[in-house]
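This is the structure, below, for whatever I ask next.
What you see is the complex with one protein chain gone and the rest in place.
And now, chain A:
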Amino acid sequence: MSSSVLYDVPGPKARTRNRVYGLLSTVAILALVAFVIYKFNDTGQFQAGLWEAYEYTDTQQRIVDGLLTTLKTFAIAAALSLALGAVLAVGRLSDHKPVRWAATVLVEFFRAMPLLIMIFLLFAAVFTTEPMWALVIGLTLYNGSVQAEIFRSGINAVPKGQGEAAYAIGLRKTQVMTSVLVPQAVRSMLPSIISQLVVTLKDTSLGFIILYEELLFVGKSFAQQTPPVNGVYAFIPMVIVFGSIYILLCLALSSLATWVERRSRRSRKGTPPALEGTAATVMADPGHSAAPGPGETGTGPDGPKAP
């Protein structure tokens, strides 16, 4: 149902009324923004002294270093979680009961545990001196389990006839998987996989809490080191600068997901496998992921998003 079904095409009177509502809400939102800016200005957050540090190349270098650390952590965790996801998905789709059972237990357990609790455990027990590996392994275990569910539902969503036909011409299970099911499944799961990668990227900021020198931590230590100007500490500039970097990073990655999704929907050459199965699971899935990425709800079978 597109949203326009919910209301009649506005007539002259309704159009005026909508314009009034629009004006009022715009004014309200602008007033809120103005209030924030005024208050920040009033409490001296925009003093030049708090911001000039960002002009030094030394500072910029530190920000870049923090960014690279975050990206490195993300890259390792992403690669490992995709690998683990593939292994667990294969396990869950296995013909052998014990393997299937073990994989299911692992997936369900790691999806049910809060990621931060797992990172605390890894940091306290295994990687006491290497917060990076505590973070990476925590992210891998959690996101790997979620990716496994995405893979599995993607493969299950391929029309049944495909697998049956492949078996009928005498392929073995491995062949059926690698040459028939997986190539088709990848197309329908790609948006969900990328959305989960956005979650992974967002969750690298959990390193902040175990004092790992990623982007957010660099920001905080940076704000603490900047001497206060007229009694104002440099925390708000830090949040503005580093927050924008994070949001831009995640936006870039999630717009990639949206783009891939739109592309796969458009493709004419062989319609992509029906999204019903994936969509249903993916819709239910965000629950288990710490934070479902954007695009997930968009993969629903209900066609175009409301404007």
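Heads up, the rule we're going with is that a contact is a pair of C-beta atoms (placed from the backbone, for glycine too) under 8 Å apart; a residue touches a chain by one contact, two chains touch by 3 or more; residues count from 1.
Everything that follows uses one rule, which is that contacts and distances are computed from a predicted model.
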Exercise for the section: Would you mind picking the UniProt name of the chain not drawn here, from "TonB-linked outer membrane protein, SusC/RagA family", "Multiple sugar transport system substrate-binding protein", "NADH-quinone oxidoreductase subunit K" or "Amino acid ABC transporter permease"? Expected result: "Amino acid ABC transporter permease"
Problem - Residue touching the undisplayed chain, where the options are A:Ala83, A:Val105 or A:Ala124 - result: A:Ala124
Problem - Listed residues A:Gly22, A:Pro159, A:Pro183 or A:Pro228, member touching the removed chain - result: A:Gly22
Practice task
Name, in rising order, the residues on chain A that touch the hidden chain in the full complex.
Solution key: 1, 3, 5-8, 10, 14, 18, 21-23, 25-26, 29, 35-36, 39-40, 42-43, 45, 112-117, 120-121, 124-125, 198, 202-206, 208-209, 216, 220, 235-236, 239, 242-243, 246-247, 250-251, 254, 283-294, 297, 300, 302-303, 306-307
